[in-house]
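The structure follows.
The other protein chains are all here in position, but one chain of the complex has been omitted.
Presenting chain A:
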């Protein structure tokens, strides 16, 4: 790791100010992505601005079916939240299967979506839920937030404060873990609203990161059944091909995970 200077921000405004003090500064939340990257000398922030003590990023609130989760909420807190579980158990299930217990106690929702790893789990949930990403400057719909591999709509110093969404009537998440990293080789989040609207978001498989699958959405809007998902053939073009899985294999996994996500919903 290169030498760096640590700062603890006490408020959102303080965080922005601290980050502005150097061009090479970076926010850190759980550090579960950023710190390993620094240890490998792949990132070299001059300053680290710790967001973990910023009150505005904390807390989970559920009003009726409206959910707001602070960006600083850990994966463990989401996984074990009785309030979220009551309206959207699929999200708790997703959070409970991120990494290992250490990672879940440190890593945060905000850090995960700001990082937008193409194999991360939360981006699929945000896109599948049609969530809104609330920042210190604006509100960004998930459809506009995830813009590419490790790319988001966030400005340089913009902070994810919270995510909000209306819990769908039914939702499910199914992940096929990469045997090595246990990130998603393919993860599919499915959600159906009371008005019949369906969203299907796929992570781990897309060459450009998380994406929605129209064919699955149409099939499931017609019939919310595992069979309907199983009948959809996914086009491998545009899917990721690497050591662990070819595009064809991932295309198959998209269908199978969608089917299983619906069955679990």
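As a working rule, contacts are C-beta pairs under 8 Å (C-beta built on N, C-alpha and C of every residue); 3 or more make two chains touch, one makes a residue touch a chain; residues count from 1.
Just so we're on the same page, contacts and distances are computed from a predicted model.
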Inset, instruction - Pick from "Branched-chain amino acid transport system permease protein", "Acetolactate synthase", "Xanthine dehydrogenase family protein molybdopterin-binding subunit" or "Alpha-D-ribose 1-methylphosphonate 5-phosphate C-P lyase" the UniProt protein name of the chain that isn't shown here. - result: "Xanthine dehydrogenase family protein molybdopterin-binding subunit"
Legend entry - Missing-partner contacts on chain A, residue numbers: 1-3, 40-41, 176, 179-181, 183, 185, 243-246, 249, 252-253, 256
